[in-house]
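One structure is given below, encoded as structure tokens.
Just one protein chain is left out here, and the rest sit where they should.
Chain IDs A, B, C, D and E follow the sequence of writing; residue 1 opens each chain.
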């Protein structure tokens, strides 16, 4: 099994209504360092999982919708639910859809999956993985 | 599949009786940087795998039993067997038991697993994973 | 010359009114990884620059005033001026004052200085240094 | 399941003939930071997956064949196909063969697998895993 | 004294004619992780050392002349002298000249200096600093 991974980051504000979150109910923010991984059982004709430049651009497009924003106002996180897990899930869903929409010769071979890791601080991270 | 991870560290002394370990038979030590990961197929009602504050406190309690100690004297590592693999296993066993003992609304959904990664130097690490 | 350094982090929201800041005029946020360094020409009687536990607690107290907050509402950053440089300066001023206020046997020897480094993303950081 | 990991690095030159690679068709290079992981369901009699010193030496021998070289001239990467994925696969194949060739008491228990991660820059990595 | 730092990287090939360099006489390569720091005694009217976006773009322009290239063919490193120290010096000279050429309101206050750090592997780095 092969993995190709690319990294980028976003800087977002958010808060939580749920008292469960303690001090994180206050409006605060995070730099989220993002890893987007694509796994595939074999490589394509170019000896890669997929074009790394295309994968970096795909990740950047997904991140542009969140970067330098207050996620409390973002429709993807209704009811102020932008936990690190939900950010990872949102990006992985977007990445899977975008990869599935690529032309046959640009996308990974059948059986691929994606994983997004979101590191929000030196001591906390979350991830979500799913099939493409 | 979702993952939530938290990080902390301990500073321990230890040695090995087994000649297999070469210079590590001498009393030495390590800073072990620890990642504790909980994986779960879905999120709970708060949009998280589990409360990250509770998970960090749970990890800290497990680490307090090892931190600033000589593991040669610790009952969990009889016969001076505190290899990095055994430290990871010990912490993952403790984490799984502690998580299983949480109240239903505090613990991850059914099907969760834990993974502990122990990085003992810039060039060496070990991990252990098991079901909760 | 000796240096002692400790590290911690904060998660803050902020924005800028000045059009100079482009997309950072929008409300966003950052995880700021903080290094606080104390430099001193010699060590004290305990063979250290100062007590590392005291230094970590001192940094934590300074950070608690900023952590999980929107810096746009913080009096230290009037007119929404919480640039990374200003955050570093604010923390270094606070650290210098706190260290100068320690008892003689708890503070570093004469001639000490402090430096605060604030890393706001994998590609950007700022620092400020001054005498104690 | 246990994992033991060791890390090292190589400094290589390479290029690609395939126009698919854009500017990477030009002769350039990379520092590849390598993680070699061995996974095994149980530990051996020494409380480890395998001897970490032996594993580091095994990785170093594999890397010596690539280090400080132009991979365009290396027989393992015919037709200038030394993508990061192919470097990871080449090293994992070599590691699996070397581990399988160890004496029974030096190798991991039955059911082991290997994984090689190659980080070529702060924003790109690839991996390959297979059974031993 | 304030510091503003930005980070980026290049992937280059090179070799050395001088037998002093041992195996590095062979054509090989490196990923050079670059930090460009600007130090200034005070901040400008925008509460920053200089515009971080402008500084990142300035660094990227300097790096574009080296990235994905064989430095043995680059006029800045005659006689195959592209040591890590020389790469740092080359970039710092370029950065100082570019900053000095900015309009008065875009450049740092008088008394500024630049420092470039080049990390070529997990175990080696070089730096060069000079006045603007």
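For the reader, a short list of remarks on this structure follows.
Just so it is clear, a contact is a pair of C-beta atoms (placed from the backbone, for glycine too) under 8 Å apart; a residue touches a chain by one contact, two chains touch by 3 or more.
Here the structure is a predicted model, which is why all the values come from computation and not from measurement.
The chain not shown here is in contact, across the full complex, with B, C, E.
Among the residues E:7, E:31, E:70 or E:83, only E:83 touches the chain that is left out of the figure.
Mapped onto chain E, the interface with the missing chain covers residues 18, 20-22, 81, 83-86, 88-89, 117, 122-130.
Within chain B, the residues in touch with the undisplayed chain are 7, 9, 11-14, 23-24, 26-33, 67-70, 120-123.
Residues of chain C in touch with the missing chain: 1-8, 43, 46-49, 51-53, 56.
The criterion applied here is as follows: only the chains that are shown with their structure count from here on.
In summary, the chains found to touch both chain C and chain D are A, E. Legend: contact pairs of A-D compared by residue number with D-E, A-B or A-C; the interface matching in over half of them is A-B.
C-beta contact counts were set side by side for A-C and C-E; A-C has more.
The greatest centre-to-centre distance from chain E, using averaged C-alpha positions, is reached by B. The distance from the centre of chain A to the centre of chain E, with each centre set as the mean of the Cα atoms, comes to 31 Å. Contacts with at least two other chains are made by residues 7, 122-123 of chain D. Viewed as a network of touching protein chains, the structure does not reduce to a path, ring, star or complete graph.
Contact between chains, as defined at the top, is found for A-B, A-C, A-D, B-D, C-E, D-E.
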